[in-house]
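In this view, the complex is presented without one of its protein chains, the others remaining in place.
Each chain carries a letter (A, B and C) given by its place in the written order, and its residues are counted from 1.
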Amino acid sequence: MSTTRKKVYGYLAEFKSASALYKAAEKVRDAGFTKWDCYSPYPIHGLDAAMGLKRSILPYMVFFGGMTGTITAFLLAYTTQVVIYPTVVQGKPTNFFTLPAFFPIMFELTILFSGFTTLFGLLALMKLPRFNHPLFASKQFERSTDDGFFIALEARDPKFSATGTKDFLGEIGGSSIELIEEEPA
Amino acid sequence: MAHASTTAHEPRNGPKLPVLEREHLILNNRSYHWITERICGIVENKQPLLWWILFIPSALIAMLGVGGGLTLLVSTGVGVWGMTNTVFWGWDITNFVFWIGIGHAGTLISAILFLTRQNWRTSINRAAEAMTIFAVCCAGIFPAFHVGRVWMAWFLAPIPNANAIWQNFKSPLLWDVFAVSTYFTVSLIFWFLGMVPDLATIRDRAKPGLRKMLYGIFALGWRGGNRQWSHYEMAYLLLAALSTPLVLSVHSVVSFDFATSVVPGWHTTIFPPYFVAGAVFGGFAMVLTIMIPARAIYGLHDMITMKHIENMAKIILLTGTIVGYAYLMELFVAFYSGAIYEMEAFKYRMTGPYWWAYLAMMSCNVISPQVFWFKKCRENLWVIMAVSMAVNVGMWFERFVIIVTTLARMWLPGDWKYYSASPFEIILFVGTIGMFLMLFLLFLKFLPCINIAEVKWTLRESDPHFDDLNDHPDDGTVKIPAYQHELPETTDKGTTV
Amino acid sequence: MANIFPRWTNLLPLKIAFCAGTAAVGVVAAFTVYATPKATVVGYQPSQPIPFSHKIHVDQLGLDCRYCHSFVDNSDHSNLPSANTCWNCHQHVQRQSPKLEPLHRAMDKTHPLYDGKPIQWVKVHKAPDYVKFSHSAHVNRGVSCVSCHGQVDQMEVVYHAKAHSMGFCLDCHRNPADNVRPLEEVFNLKYDPAEYLKQHVVLNDKGERISDPKEFGKKLSDVFKLQPRESCATCHH
Partner (left out) sequence: MSKRIWQHPEIPADETTVSWRSVGQLEGSPAFREYMDREFPASAAAMADEADAETSRRSFLKLMGASSALAGLSMVACRRAEKYTVPYTQAPEWVIPGKALYYASAMPRATGAAPVVVTTFEGRPTKLGPNTLHPDSDGTDAFVQASVLDMYSPSRSQKILHHAKVATRADLEKALAEAAASGKIGFLFGADESPTRTRLSKELTAKFSGAKFYSYEPLAPAASAARAVADFSEADRIISFDCDFASLDPQGPVTPFFDRRKPEGKGYKAKRDVKTMNRLYAVESIFSLTGGMADHRLRIEPSKVLGIAAAIAKKLSVSHPLVATAAALDEKTQKWVDAAAEDLLASKGKALALAGSRTAPALKAIVQAINEALGAQGTTLKVLASDNAGFGDIAGLKKDIESGAVEYVFLLTPANPVFDAPADLAFVTTLQKAKASFHLGLRTDATAHAATWHIPAAHYLESWSDARSASGFHTLIQPMILPLYDDCVSELELLSALLEGKLVTGEESAAFAAVRKTFASDAASWKKALREGFTTGTSAAAPMPSIEAPAPSYQAVSEQSLDVIFSTDGSIFDGRWIDNAWLQESPDPISKLTWDNAALIAPKTAKALGIYDQVTELESPRAASPVDGEAGNRRAPIIKISLGGKDIEIPVLIAFGLAENTIVLPVGYGQGYDAEDELSRGPLNATHVGLVGVNRGVNVYPLRDSATTYMAQGAKVSLTDKRYSVALTQEHHAMYGRALAREISTLDGEKGSFEKQYDAVAKQGNDSHAPKNMSLYKQEGSKTWDADKDGNAKPHLSDDLHQWAMNIDLSSCMGCNACLVACQAENNIPVVGKEQVAKGRAMHWIRMDRYFAQNKDNTFDADSPAMVPQPVACVQCESAPCETVCPVNATVHTEDGLNAMAYNRCIGTRYCANNCPYKARRFNYFDYNKRNPLIAHNLYKGPAGVTQVGEAPHLQRNPNVTVRMRGVMEKCTYCVQRLKDAKIRQKRGQKQDVLASGKTSPEVAVTAQTLRIPVDSVKVACQEACPADAISFGNLLDEQAATVVRGRELARSYELLHYIGTIPRTLYMARVKNPNEKMPDAAFVGTATIHMA
């Protein structure tokens, strides 16, 4: 036995179905845990509420990202076409009234910037990419992307206790309860 | 090791909840694991011989057609193609619009059907999105390389430069540059994000090694926690919401290339909706053309069901009819204009030197989909395949008719000239077909071709209240022996019971 | 299952993103600094077959630009002087200077290496083939040599003083007032507008005497009816 002290990440428990996970989640939520998560191979409808999660703030980020795109496109078009180097093409005005011609690009850049905001905002919110995680050390956790349903309660949670939490997981229907340790840094 | 499917269900106490019977999107009561096995198996197992038979020629064609064709083109000049000083665009832009059109079905299936909660999309959306990406790749080759000086194409990018000169933001072509690049980027993001959980599935199933590392990198460390799923679903919804207008805008902008010009036969306000409908039409035809064989080869009948195919046939019928309406409306508008230039542009389309192209367009696009009024035809894969192929051909001819026949007979009879494509144009087009197939086959080999997570989500037992329903005597039970023998023998035994 | 990636990889994406960002900024900055005409052209100072000093000839001896570049106000091109222009003086002055050997080869029939072949000067300023620049159009309208070539009168060896990029041209075409001067002063490389205004009475529209060089520039471009163009065909045809 190694005497190295390992930091505990938390307990991982498997649940037999989506329904079981759902019910367990409600119980964990009601028990007042905050640092925990449910793991499933697909998004389970209604689990957010069961876990007591708030709605994602991503839409707000994307809205501002999109607006940035609109403004960028307008400024790009307006400054280059009207301010810096106006050129007479097909007798069209070189002032603000040429705006209709900018709409397509304003639209496209809005979408483009929104798309990028979605991507990067999502990654930031999910704190991904994160290649190493204590949970990956668990053999059974592999099934979380196949057909396994898991709950992991983290040691960081103030309600976490070495024995109580394990028992709690068992109570709410978890099986194969496993202590997850963090890798040494 | 416990397995969800082997666990007996506890009957729920309480009143019986009324549940509407839904049609099964996935047949034969397949389990989560079966789905995982089936889809990941395609990636994990050796490819069937047919894959190689298709891949090797398409890779060769892609190399020779695209690689060779472009080398010749760039080293020698656009003159190796058949364009003239009357018909300045020929197969190049025809092919561009053709491929871009095909690229519309993917994002449309993903995005619009997602927003409209058409759950049947889940089985086909991944492949359709991949098609989008590959079709846009093929499409991009044409406008990029049809220019006279491709090495100067960076002039299209608004980069601050010592020349202090900028782009013309009034040009539909510049709009095109932005639209197509945005479309490609957003489609790629959409496709990739959708794939992350599935890549994680493959990662988790893979044996340690380079393969696992690579899938690991692209899976970004996905863990499937609900705190991730929560944001992820929001992001997916947002992307779908963004992509929907984007899809509509891209082909509208492509149509602006024509509609904002002064060319009789191009200068038409009907073009944007007409092009979008045409793109959806052509896109679905291509999805069918690809998916029907893939379904047969990989045995995906339970996931891509006849319902999927029939739905797509109905969409083809609908959009084909819209396109047919647009064709007729064009003629009417030209007639109604009272201008000789407009009227004759269409007269010469129909009866002029390229009458055969118009005939091909009309018969393939308007007449052939009409068979889908009959359910028998919608259910006969051979008929569907034949119509899809006809629509692919017809949509190519539509673009050819719009571009070439118009330019060849424009305003002044003194400049009328007949255009015929040179072998090099044909080679490049064939090359892009090869490239498209090659990329698609690579996609089948290396990436999950069906959205695993979403398909699981469509199963009835994915409902968190599924266990509460007491009127599901057998639905939750999976008959293990029924599928076990279907599984390939190389399946990792560790994951089965 | 064990983690496939060690723990340090968790920060790797951020590190890579940071480095890539920094690199991108660096590349743009480096390109701006090293690859634009400002960097590639300015300061080009080749050594010439004869180390001709503009400082001596123009600044100290007071030669007018047009003594040597005789067609600059007449032609699009500003010609280099033919060897006989040099020889006019140097057959008498500094005749034995070893620096003048190439001139002797070209002009001095008594020189042992005389071959009559022209002197090959190294080009300092050059415009691409697709640019039409007319010297006469500029110097006849109050744009001095200095505006584009810098203080040539102070150069021992001529170098490329300004970036002759299209942006450089446009700057002046948009704002000619900054560079215009009285026609009489075009070839005066020491011209100082403030000094000029002290010596000459120039009135503005209100009848007041102008002392601000900027105002003078505006006045001149009005008086000269300067309308430099920005459309393509101004320089490209």
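The rule is short, and it goes like this: a residue touches a chain if its C-beta (ideal position, glycine included) is under 8 Å from a C-beta of that chain, and two chains touch if they have at least 3 such contacts.
What you see is a predicted model; the values in this text were computed from it and never measured.
Participant: Thinking of the complex as a whole, which visible chains are touched by the chain that is not shown?
Facilitator: Within the full complex, the chain not displayed touches A, B, C.
Participant: Given that one chain is not shown, which residue among C:L12, C:L80 or C:A163 touches it?
Facilitator: Of these options, the touching residue for the absent chain is C:L80.
Participant: Suppose we count only contacts with the excluded chain; which residues of chain A make the list?
Facilitator: 87-95, 97
Participant: Under the stated touch rule, tell me which residues of chain B contact the chain that is not displayed.
Facilitator: Answer for chain B: residues 72, 75-80, 82-89, 143, 146-150, 152-153, 155-156, 165-168, 170-174, 176-177, 257, 260-263, 338-341, 344, 347-348, 351-353, 355, 407, 409-420 touch the chain left out.
Participant: Kindly note down the residues of chain C that lie in touch with the hidden chain.
Facilitator: 40-41, 44, 46, 69, 71, 73-85, 106-107, 115-123, 125-137, 140-142, 182-184, 200, 202, 216, 219-220, 223-225, 227, 229, 231-234, 236-237
Note that in this section only the chains that are shown with their structure count from here on.
Participant: Looking at A-B and B-C, which one has the bigger number of contacting C-beta pairs?
Facilitator: Looking at A-B and B-C side by side, A-B shows more C-beta contacts.
Participant: Work out the mean Cα position per chain and let me know which chain is farthest from chain B.
Facilitator: Chain centre farthest from chain B's centre: C.
Participant: Chain A to chain C: how many Å between their CA centres?
Facilitator: Whole-Å distance between the two chain centres: 58.
Participant: Please tell me the distance, in whole Å, between the geometric centres of chain A and chain B computed from their C-alpha atoms.
Facilitator: 28
Participant: By residue number and range, which residues of chain B touch two or more other chains?
Facilitator: 164-165, 203-204, 216, 221
Participant: Indicate the residues of chain A shared as contacts by at least two other chains.
Facilitator: 85, 87, 129-133, 136, 142, in rising order.
Participant: Spell out the residues on chain A that touch chain C in their complex, using ranges where they run on.
Facilitator: 85, 87-88, 129-133, 136-139, 141-142, 183, 185
Participant: Of all residues in chain C, which touch chain B in the complex?
Facilitator: Interface residues on chain C, with respect to chain B: 1-2, 4-5, 10, 36-38, 163, 165-167, 170-171.
Participant: Quick one: in the complex, what on chain A touches chain B?
Facilitator: Where chain A meets chain B, its residues are 14, 16-22, 25, 37-48, 50-51, 53, 55-56, 58-59, 62, 66, 76-77, 80-81, 84-85, 87, 89-90, 92, 98, 101-102, 104-105, 107-109, 111-112, 114-116, 118-119, 121-123, 125-126, 128-133, 135-136, 140, 142-149, 152, 175-176.
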